[in-house]
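In this view, the complex is presented without one of its protein chains, the others remaining in place.
A and B are the chain letters, set down in written order, and residue numbers restart from 1 in every chain.
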Amino acid sequence: MEKEIKANIPKGNLQDKWSNYKAQAKLVSPNNRKKLEIIVVGTGLAGSSAAASLAEMGYKVKAFCFQDSPRRAHSVAAQGGVNAMKNYQNDGDSVYRMFHDTLKGGDFRSREANTYRLAECSASLIDQAVAQGVPFGREYSGYLKNRSFGGVQVSRTFYARGQTGQQLLLGAYQALMRQKEIGKIKLYARHEMLDLVLIDGKAKGIIARNLDTGKMERHAAHAVVLATGGFGKIYYLSTLAMGCNASAIWRAHKKGAFMANPSWTQIHPTSLPQSGPYQSKLTLMSESLRNDGRIWVPKAQNDQRPPHEIPENERDYYLERKYPSFGNLAPRDIASRAAKEQIDAGKGVGALKNAVYLDFKDAIHEYGKETIAERYGNLFSMYEKITGINAYQEPMKISPSAHFSMGGLWVDYDLMTNIPGLFAIGEANFSDHGANRLGANSLLQACVDGYYIAPYTLQNYLADQIQVPQSAINHPAFEIAENQAKKQLKEFVSCQGNKTSEEFHRELGKVLYDNCGLSRSAEGLQEAIQKIQQLRQEFKKNLLVPGDVEDINSELEKAGRVADYMELAELMCIDALQRNESCGAHFREEFQTDEGEALRNDKDFAFTAAWEWSGDSSSPILNKENLKFEFVQPTQRSYK
Amino acid sequence: MALTGLFLSFFLIIHLIGNLQLLLPEEQAHLQYNLYSDFLSTNFLVQLIAYVLYATILLHTIDAIYLTIKAKKASGAGYVKDKRNRASKWYARQMMLLGSIVFAFLVIHFKDFWYPYKFGELPMDANGNKDLFSLVITSFQELWYVILYAVAILSLGFHLLHGFFSAFRSVGVHHPKYNQLIKSIGVVFAISLTFGYLIIPFFIYFNF
Partner (left out) sequence: MKIHLKVWRQKNRHTKGKMHDYTLTEVDEEMSFLEMLDMLNLQLAKKGERPVEFDHDCREGICGQCGVMINGIAHGPLKNTTTCQLHMRSFKDGDTIYVEPFQAKAFPVIRDLKVNRTSLDEIIAAGGYVSVNTGQAPEANTILVSHEEAENAFDAAACIGCGACVATCKNASAALFTGAKIAQLARLPQGKKESNKRTINMVNRMEDLDFGHCTNTEACQVECPQDISVLTIAEMNYEYNKAKLKD
């Protein structure tokens, strides 16, 4: 049965909503906070910042990550920067403009109130990070520097060379370690959440597996925060880390949490192209490169000449041609699709004809090699390490690759899922980016959720939980969840087939790239659904996992993640199939303008699809949260 | 380690200046060197500094042993294939070995010169000072003794080549410019000291 979904958006003007909320939110007094325990799963920017902030307030926090240290979470890999509305450049920026850019960038498929709050809280994040010692780029005078990023016409991106994510994460990680040192946070590294435990319909704990020993553990709490990031790794080849997964949110979904817009995956335009069948991941080259690099392909198909032999008039700078006002800085979905168009038209470059050029010749000519090296030196050397090519001398070859999940667990304005006590923050939720995320908004959202929103909204929830005693871990709900998780692991090991989960994952990724990637069609999606179902059947019968359950076993870890992907992939296709429109990253071939741009259908599809688990992954229940645009009129997105 | 090392480096300069008197014309060298030795062994202040020096040598040695044991313990199981040496200079890794050679030499050096001078019977020179000069000259008539001395001095040289700048680092000099300067001074210091100390035995061996 379809349910009515309430996002609990506070009343009032856009700019008053968050302050009204904070003014009226319930509080927990300082001496009560230490009686309340919170589990935070994931230690990326969202998880670390939330764990640290909550611990600073006085709550007892347990933080979990599957990596060997919280500092390694994949936020670390974000390169280009973090957006914030400071208007230091005096170029006409404002909270409203930032909100509008984000809403428009997301093709009017996000919640106005959430998006506004993201812009509103952005400035504080820069203050916090600077205070923590994050070495942002500076002018010679000592003031903070900005650069511009795709999809906007102001410079509001703060950056620490090409390692902004790393530096922000280290700030949050250090804050977390500071709380660990004084005993406010208990850290469980190399632990993976296997299930969510519900008692009386509320999130009360998790089942985790110690990845070093294989032992199961039960952890109880008054609230559970999932900050487990995105699941772009479902495409197998992606810019994500090898360990990134959907398991925590997927298992929460199977316990009743809604999954929102799962098919909206950002395909990043500037990653390195695949070079062979053995490839395990695609490396991202920061979007900031598009500030100075010019993207082009040869005008002729199958042009075999090396780039420097192709004269200017035989090059097609297609982004500059098609989108003159944004040019090479067109938003990601548009830049990626434009690249795919060129590659599909046979103009791709490189050995596999799967890339386009990103050329710095003009920038080097204009600013000098030194300046370009200072701006992007680490990216150029990374490029050389991976490809063996010196990008100062010849253009980079880049190609689109799966990157960010705009979809995720459905959350209300409080960032709480429909399961009371279960919160989802950062990329793990769906809330702020609509159908396409703007560059440098990801770090922002993770930080804002963790530092500034979750601490307030969790408190609002926890205020009613003081009287509720913490659940004992011998409660039957823990027992059942643990046994189920164990049973699944045993099934993986005892299957004894002859295909590893990695091989299944590659096949699944291919199906998704082909049918649920940059462009989708009803026919392709239906075909994909069938293939996924077959693959899932085969996975059940023919999986090969060597080793034991109660032991360190990375093959077993992968098997669990791929098992979840097998189900989630189908939901992605179902989601893409039901949405008979194109919006942002979701491009349905049937719905495009004459010029080949995304054609939205606001009348029928101005809603968030919040899918409910029905017990069978092939027949999920669609719930709709209607998006009301009270303050902005959605328009046809144009970057021309 | 650094402070004791730097103090010992300072001593090496003084000791070398004293010993270079051996290179003066024989007449002058003979009397002046013995007078100088007598001054060193009778002056109260010098005596006091000498005890500080002995203590420093011991401290430097004990500290070295302690750190070596600690490093051994910290290093774990080691590697089957170990090419880590590509990343550093051999003498930087072999400070303990070089130091041990220098220490062993010191023992011999003390036994051969310091002990007989302090506690043994030595003939007097024309001015009535103990004739250390003749003892030194006689000792360096033996080729094997000259070679032993040379090996020890070369070890000391390499020890200084690393030890000098390393000591400044440990004290905390971290400005890139001054570090470069100190590294250069260290090289000059190590080479000139090695050269200075090496000249003496060969000079004596070939001239007497």
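The rule is simple: a residue touches a chain if its C-beta (ideal position, glycine included) is under 8 Å from a C-beta of that chain, and two chains touch if they have at least 3 such contacts.
Source: prediction; values computed, not measured.
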Which one, A:R72, A:R251 or A:H586, makes contact with the chain that was left out? A:R72
Residue among A:P30, A:G92 or A:G276 touching the omitted chain: A:G276
Which one touches the absent chain: A:Y21, A:F99, A:Y116 or A:F136? A:F136
Contacting the left-out chain: of A:A25, A:I199, A:M242 or A:L599, that is A:M242
Since one chain isn't shown, list which residues of chain B touch it in the complete complex. 67, 70-71, 73-84, 86-89, 92-93, 95, 162, 165-166, 168-176, 179
Where does chain A touch the missing chain, residue by residue? 49, 52-53, 56, 67-74, 76-77, 86, 88, 124, 126-133, 135-144, 160-161, 163, 166-167, 170, 173-175, 177-178, 180-181, 187, 189, 212, 241-243, 275-276, 278-281, 283-284, 381-382, 385-386, 388, 451-452, 455, 498, 500, 502-503, 544, 546-547, 552, 554-555
